[in-house]
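Scroll down for the structure; my scribbles are underneath it.
Of the protein chains in this complex, one is absent; all others appear in place.
And then subunit A:
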Amino acid sequence: MRQRGQTEEGKISSPPSIRARTFYRLEGRLAPYAFLSPALILVILFFFIPLIMVFILSFTNLDMTNLGILKWWDPANWSLKNYAKIFTNRFFPKILINTVMYVGLTLTFFNVGMALILALITTHINRKVGFASRTLWLLPRITPVVVYIMMWKAMAGPTPMGIINSYILGPLGIGKGEYLLNLYPWVFVILVNGFIGASFGMIIFSSAIESIPKEYIIASKVDGATTWQTIRYVELPILKWPLLFVTTYQTLSLLTSFTQIMLLTDGGPKLYQTEVWALTAYHRALTSYFGNTQWGYGAAWSVVLVVIGVIMAVIYLRVFRFGELVEEPKIEQL
């Protein structure tokens, strides 16, 4: 900032007054916050205030029956009962294992794995074919979720109706043509979510690959590298930042997503077979077998989920050395 003042001194004959200098300094200090303020307002309105409310609600037993009667903001009504209820729940280990399995498998095989494979393939083949296949893989993401799930149920259907049974498993002579969704619910939970999830990473990775300067690729070709070597030593290192972003972002997306599972199996077909954490939070908070919705209890489930998500994010940022990836802006050091 000081240096900028000097440059201007050189241009205009009289030195800037003290007032002007203070103004510059003040502008320099305040400008970042002026730029951040719209985002800050939205974040405070729709993340922080709701989060504090959820946090408080999680200590109360607010539900449909005592809404408007219970003073949930009064600390006298707060207790840790909901949390005790979660950790002593008979199905707590089952739900935890389900969540880890769901996030881990979908992330590894589809959201990162398949996404990377697709990005690499579609950027190394004929451009038109690459475009077409990317569009194809984007279809699951842009189809209304209700219709998308309906499609998968038709795919999993028993023999005369089901597509997988009559066109893939049948000709191969596998299985007896039963309703596959009841037989292998987990396979479908992961496929259904994975086919949606893969496109996100695919777009990010393939655009990152496309943005690599062509000279790098040509240089490695000139040096006699095979396609695989070019991918391994030129393209993958550049993908580090997108990989950090996609892994972290998609882990959190998967942890908190439940709509597809809700419409597909609703946690079944056997008791709690495919019930994941976010779905439990939704079930407790907004639906209930007994006709009343336990907002307080559901809020407690989701607070624990937020804690898990934040811990995961922090671990990722450490593993990928986030601090080193973020460069200091040098614009002010003229």
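Methods note: a contact is a pair of C-beta atoms (placed from the backbone, for glycine too) under 8 Å apart; a residue touches a chain by one contact, two chains touch by 3 or more; residues count from 1.
Going forward, contacts and distances are computed from a predicted model.
Trainee: One chain of this complex is not shown here; going by its UniProt record, which of these names is it: "phosphoenolpyruvate--glycerone phosphotransferase", "MutS domain V", "Carbohydrate ABC transporter permease" or "Cobalt transport protein"?
Mentor: Hidden chain identified via UniProt as "Carbohydrate ABC transporter permease".
Trainee: Where does subunit A touch the missing chain, residue by residue?
Mentor: 4, 7-8, 27, 29, 31-36, 38-39, 42-43, 45-47, 49-51, 53-54, 57, 114, 117-118, 121-122, 124-125, 129, 131, 133-148, 150-152, 154-155, 160-164, 166-168, 191, 195, 203-204, 206-208, 210-211, 227, 240-242, 245, 248-249, 252-253, 255-256, 258-259, 278, 281-282, 285-286, 295, 298-299, 301-303, 305-306, 309-310, 312-314, 317, 322-323, 325-332, 334
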